[in-house]
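Right, I'll just put the structure down here and ask away after.
Removed from the display is one protein chain of the complex; every other protein chain stays in position.
Read from first to last, the chains carry the letters A and B; within each, the first residue is number 1.
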Amino acid sequence: MTPLLQVEGIEKRYGARIGCAAVSFDLYPGEVMGIVGESGSGKSTLLNCLAGHLAPDAGKVVFDTRAEGPVDTVTMSEPERRMLSRTDWAFVHQHARDGLRMSVSAGANIGERLMAVGDRHYGSIRSRAIDWLDRVEIDESRVDDRPTSFSGGMQQRLQIARNLVTGPRLVFMDEPTGGLDVSVQARLLDLLRGLVREMGLSAIIVTHDLAVVRLLADRLMVMKDGRVVEAGLTDQVLDDPQHAYTQLLVSSVLQV
Amino acid sequence: MTRNMPIRNCWSPAFCRFEYLEKDEEMIELVDVSKSFTLHNQGSAVIPVMTGASLRVSRGECVALTGASGAGKSTLMRVIYGNYLASAGTVTVGGLNVTLAEPRQILALRRETLGYVSQFLRVVPRVPTLEVVAEPLLALGHDRQMALDRAAGLLARLNIPQRLWALSPTTFSGGEQQRVNIARGFAHDYPALLLDEPTASLDARNRETVLELIEEAKCRGAAIVGIFHDSEARQRVSDRDIDVSQFAPGLAQ
Partner (left out) sequence: MNEYNFAYLDEQTKRMIRRAILKGLAVPGYQVPFASREMPMPYGWGTGGVQVSAAILTPEDRFKVIDQGADDTTNAVSIRKFFEKTAGIATTEKTARASVIQTRHRIPEARLREDQIIVYQVPIPEPLRFLEPRETETRKMHSLEEYGMMHVKLYEDISQHGAISTAYAYPVKVSGRYVMDPSPIPKFDNPKLEMDAIQLFGAGREQRIYAVPPHTRIVSLDFEDYTFEATKAEHSCDLCGAGDSYLDEVIMDDAGNRMFVCSDTDYCRSRRSAGHVGRLGEESAA
């Protein structure tokens, strides 16, 4: 089986300071990988390098494209990369406001990606938007409302619908449950799990919440000071951590 | 395509699928496995917990792990499941070398081959019980209705009242959670099963059901490693007892 994503030696520097360095891994279709680490550990820098939001100083991010097979997205032309991020890739921001258009309706937010790839039939765009509202548990009657009138949890679900409507194969998530109430988080996690399974999505989730990765991620990468200190099966890394930092991280979690 | 998956594969040995299998085919094999923990943040203390553990479990065989509390029964089980990394030695399950496998290979193994009924139920809050039980089947890509039907059959058999099926098991009593956990563990006909105290905190009737489930699993050819404090239960389902005290580091030296 060809990996969906092959990451080789990704490095990003901010002057003399290391954002992230020497990060390599393969992600296979259907795999969900978590990246944990404290603030400043480089996990968000890494995610942004992978998703094409930041240009890495070294390394490859090889994605198995539908048309041409594995292609390095770092050296790919910008139009190609942007096309990829509208079709096969999705990016769920921590703050829904960063991932939504707050001045247009929920339906238009979902429909945008469809229209961006050339869908020109209003009726079909709208019915797909309504279908996706339903899938993320937002009432159909809200289709013409702006996200400004939505709760935080609804905005986040709308952002997910907007991202998944084009049937991407790889989803990048940056603290997708951050800033939400615990009860809202649980519902979102369940929704994400279901969608990941139904759509066979691969996902890379950055978070500092170990409970989130335990529930969502198959694999885990632990980062410290821009480098990966430990990687493996999620429950193995959390239950039998090998690296000093991981042991500290796991033992620091407050038990409920 | 959905596979035909009856809840009960056999009522009597005459219907046993085991008959069609090679009798001595090994499902689980441990060769000279040791496990120690290094506590980096506590002066890098190395705590050896197991050494020289070897074990073979064939299809249709149930092996019970015995030994005093703290002797390493759960540790051994976790090593087989890939939850703990073996420090040395080889663990092979269903032909896969667990000690060397990639995460995705272990995940596939857990999805298709190796089931685990732990003592604790770990689920996403708010997911209905029926879904929790059906999930292993859905993860295998089975038809949703078939998966839910099978989950319902198991829950009914384990006497979880139907009115609770739509609720999350996180709010259930300990015994109910245990039975949901068992239902989930038996939803898919795993060729290999790890059972950690499956009959603890169950009443006589439910205990009987669980023992029947174990017998049926054996009957269809599942290789089982179990921990049973309930010695009657152990005697009934276990073909062989292994005292894990023999793998205690102190003794091996």
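Heads up, the rule we're going with is that a contact is a pair of C-beta atoms (placed from the backbone, for glycine too) under 8 Å apart; a residue touches a chain by one contact, two chains touch by 3 or more.
The structure displayed is predicted, hence computed values, not measured ones.
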{"item": "Among shown chains, those touching the left-out chain", "value": "A"}
{"item": "Sole contact to the chain not displayed, among A:60, A:113 or A:187", "value": "A:113"}
{"item": "Hidden-chain contact residue, picked from the options A:61, A:125 or A:196", "value": "A:125"}
{"item": "Interface residues of subunit A (partner: the chain not displayed)", "value": "78-79, 82, 86, 101, 103-105, 107-108, 111-117, 120-123, 125-126, 143-144"}
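To be clear about the criterion, only the chains that are shown with their structure count from here on.
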{"item": "Rounded Å distance, subunit A centre to subunit B centre (Cα mean)", "value": "32"}
{"item": "Touch list for subunit B against partner subunit A, complex", "value": "37-41, 78, 82-85, 103-104, 106-107, 122, 124-127, 138-139"}
{"item": "Footprint of subunit B on subunit A - complex, ascending", "value": "28, 31, 183, 186-187, 189-190, 193, 197, 214-215, 218-219, 232-233, 235-236, 239-240, 242-244, 247-248, 251"}
